[in-house]
Each structure stands twice: as C-alpha cells, then as structure tokens.
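My structure is below; once you've seen it, I'll send some questions.
What you see is the complex with one protein chain gone and the rest in place.
Entry: chain A
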C-alpha cells in the first residue's frame, strides 16, 4: 500500500504547482475501517483508494473550499465540504447502503424463483426439469414444503388449507380459474404452461397486503419481460403436439404457443383403473405481447383452453358405473402496465378477465355452469429513500357465477351469484438498518354480496443475524368469500367471509449454492362454513360457526454445490391440524392432510451423455378417512403414499431434445382414501371402494425442437 502513496506522491510532485496533502480514514458506523473506498475531490482526478486500515492520503493542487467525495458501491456515497488547507487525518463515516445485495430480505412464508430472487428456492428451470412434474407448474411446487400431495385432486393444498384457499396471480392480476376442469377423483393440473413465465413466487402464508381473497397461500406468476430472440418451437409428444413462435421487434415482442393433447395412445398402452369412453383431449393456446415504452412496460396476456373427456367411474352406491362427460371452455385475458414516473414513483395497473364454461353430463343429468370474473388493479409505490418505501393501491374483483342442473327428464334448477369486492391497501417498507427490515400494512375490503367490511393487518419483519443467516417473523389476518359451492346458494342463505390468522417464524441460511430454510407456523381459522346435510344443498341449514387450526414445521434444504453436476433438494413438512367445518360432527384432521410429507428431488447432469437424469421421490404418511362402520368420526387412516418418478432429457444436438419420463417407477399401489356406501347392506355393513390413481403409471416421450437463428436456444427449460 505504501508504494501506492509513494507513487501518487511522486506522480504529483512532477507538477510544479503548490500542493496540499489530504488525508484521513474511512470507517463504518461502528468505527470499523473500510478498505477500497474511492476518495476524491469532486470535479478533479485528485484522489486515492483507501487501504486495509481505511486510510487514505493524496495531494492536490486545488485550494480553498472543495467537496470531498467518498464512494464505495455498498455504502452510501458521502460528500463532505472541506477546506483543502485543513484536511488531514480526518475521519469520514460511511453509512451502509440498504439497496445492496447483502441487505436482509423478509423471507417468512415466501419461496421465490427467478431473476429478482436473491435466494432461489426454486429456479425457473426447475419447474420443468423436476421428475414427475411433466411441465405442470403445480406438480413442481408440490415438491416444496408446506404443500400436501393430494393425488386424486392435483391442486395445491397449503398448510391444512383447502385447495381454493390458494389464489393465483399472473403479472399481479388474479386468475379466477387456474386449474383445468375435472371431476371426482380425477386429478387436474395447472392451466399455465411454464413456457412464458420467468419468475414465480409461492407464498405459503403471511403474504403482503397487496393480495387478498386467499386464506392460505398466493402463487404469483410473472411473464417474461423480454424474450431472447426470434424462434420457433416444435414439440412432438406421445400425448400430443405443440407449436410455439416468438417474434421480437425493436420495442415490442410477441410470443404465441398452441398445443393439442390427446391421451388416447397413453390410455391404450397403460392399464387404466377407470373406463374411458372418450379420452382426455384439449386444445389450448397462449399469447403474450409486450411493448416497451421509455419508462414502462405494457403486457397483454391471453390464454384459451378447451378440453373434454368422457369417463365411467365405479360407484359404490350403484351397480352400474357412473358416466361423466365433461366439456370445458376457458378463456383468460390480462393486460398490465408497469412504469416509473415523476420522482421515484412506480405504477402498476391492469385488468384481468376470466371466463369458464362447463358442460357436464352425469349419467342422464345435466350440469351447466358459467363463470365470468374480472379484476381491476392499481398500485402506486413511492421510494422516499433507501430506508422508506410506501405502496398503496386498490383492487376491484367481480364474479358472476351461474349453474343450472337438469335432472333426467326433470325440471331445471338454477343457482348463482354476483359478487363484487372492492379493496384498498397500503404498506410501508422500512429499513432500520441493513440488518433489520419491516413491512407493515393493512388491507380494507368491502363485499357487496356478503354485505360486510373487513380490515386485515399484515406485519412482517426480517433480522439478519450473521452474514448468511436470518430470521423472519410474519403475522397477518386474511379473509376470503366462501367457495362457489356454498355462495351459489346466496339467494337462500346469508354467508360471511371465512377468516384465518397466520403466525410465522422463519429461519434461513444460505451460502453459495446451498440454502436451508426452516419455518414454524400457527394458523387459526374462524368463520368457516358449516352445514347440516350429507352434501351441501340449497335447502341445507348453513352457519359460519366453523373453526380450525393448523400448526407445523416446514424444512427445506437445497444443495447444488457439494457434488459436481448434482443438484438436489429435500423438503419435509410436519403438520398438526384439526378442522371443524362442512358437516363434521367434531373437529378432526381432514382427509387431505398427511401428518408427515417428504420429497427428495435430484437432477444429475451427465456431460458425456449430454443428458440430465432426474429422480423425484414423494412420500407421505397415511391420510384420514371416515369409516361409517365405526362410531368415531374420521377414524380411519390409509397406508402411506409413495411415488418415485424418473426423467431423462437427452440433447441430440443443440436444438433437439429427446425427453422421457415415467411416474411411479416402483409401481406402488397407492390408495388416497375410500368411498363408502351411503347405506349399509343387509349385514349392516357399509361397503367401501378404494380411491386410487386413474392409472398406476404415467409415461411420456417427447421430441422438442427449437429453430432459431443463433442455433443455441432449446426447450430444455420447458420440459
């Protein structure tokens, strides 16, 4: 270091002007020296870099009053007015810059992936390269802690909550119908292909006041801001085919993809546990248009999906099988604008519209339903300083649902509801230091249909205890309208919103390539809908006196570092929950909950084979079921569930990929639960039937080809 000073001095002595020495030390707020600070006199070259002791020394030919600048990326730049002749051995204190990479990030509840995530639990690629996920975003998320594997349903069940307690958002706008249509015990999948999304945040509780109408969880999907290049994608699969095209212009770009799925060949090859009269078929397409303004980005997203199947399922209450013939049409559109204006203001605004129409024939009965749902959103954010940010906004949700039921040769009954909910929220981000941050806000909401007004506070904070580890805490109140199955009877009954409170304690440790998360939570439900009949009917007696609790521990470990070319993660969830809702006589653990769940996901890249091989094993302990032959309610427990999936992606050439995947390699005979007969037989016994997967195995072979100018891109990220 000394040599530098000598050097500098020598250099400047070459000049013949009068020179003054400037010297001192830079320290942080705790008095610790900071090395590598660029210290100079504003508007001149005269300056130096501080040494390990934070010391600097340089000479200048300038005189009189000047401004001394101290700049270092991870500290706030300071400007000190000085008098040149009198600045020796002075101390400059630098304040840490909160906007830097190592500041605390509140992590309670939320697991993120994508560019902005500093600690990625899931990477964008993972959605598709996780064995067993088969390109289904939801299936990949089910390998994360806090979720339940409910094989006969397919939707996301989070921390003891029902599937409809999770709300999905695309670019900040609600998706009213995030899942494909399905029927009893036939699993559905997420409607969105991972193709167009670049970032995902999955919150299992305690989320921001920006999101409402969700008791358990929010899933935030963000479309890509800018595609890489012009390209065309072709996929040939054993289950169908897909085409995609991306065009990019100076300021705008357009991506379109379409796919046709037909499960007939698969159903013919693999023994099925149900009888298919007509295989599952779907035609779907998505498109994103983006336009870049100088200070903002406009996105238009549209997705359409038309699917149908015809199935005969065994029914314990009838000799003949029950036939379900389903046709679903779905359309989703959203437009969003995100931009900056004025002095550190940011605006996010947009609207979404979802339309879903089901035509279902149940044996000889007909059910038709139609849902129109819209969301309008406006959010403003102002950065007052690096230490204080304020955001506020408003949402307007409107839903119109109509259902008609026509019994064979009988009359038609119609039910439905119109609901509109107006909400406003505000939230402040406060940094007390680089180590301690808090987010405080609340959400106020008014529902027309339920004629009620609610205020939900949300508080979360993070504290960094050391360089690599931090604690976060979150508390929040959440409300949600009861699900459509109940409020469609609104003209007969008055319902109230269901409520939940979350308390979360999170610990996170992350070093290069490794992440550990532990989260303990307590969830308190109140105001759940209860009814007095076997199934929810228009003439049942309803009340909002139900309640529930859920508490548990979620653990997550991810490591992509220890073993070369191997990336793996392990999720473990423990849950203790009891629910008193629906027509339950006593509070019990509901049938979709396993006390212990464990997922292990591995991905291994074999360079010589140009292959990525992956295994996913999901294990969960038995789930409760109700056995009417026993006096105690919900007393049964199924055997444990296990599923080992395997996938293999082989890169034939840079733009051609061959992909193979198979689920339940071990052929485990999984049982999700039991359907019991409504009435006892002549011996006084209620007979039962196992609820099993529609097939023991799923397999998939696909060929993916990308055509682009640079001949580099491929669809690996979409598998």
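Convention: a residue touches a chain if its C-beta (ideal position, glycine included) is under 8 Å from a C-beta of that chain, and two chains touch if they have at least 3 such contacts; residues count from 1.
We adopt the following convention: contacts and distances are computed from a predicted model.
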item	value
The complex's invisible chain, by UniProt name, from "Peptide/nickel transport system ATP-binding protein", "Tetratricopeptide repeat protein", "Na+/H+ antiporter subunit A" or "ABC transporter permease"	"Tetratricopeptide repeat protein"
Option touching the unshown chain, where A:65, A:451 or A:512 are the choices	A:512
Options A:38, A:281 or A:642, residue touching the unrepresented chain	A:38
Of A:229, A:295, A:317 or A:418, the one touching the omitted chain in the full complex	A:229
Missing-partner contacts on chain A, residue numbers	4, 7, 11, 14, 36, 38, 40, 42-49, 71, 73-74, 101-102, 115, 120, 123-125, 228-229, 512, 560, 565, 567, 605, 607, 610, 612, 651, 653-654, 708, 710, 712-714, 716-717
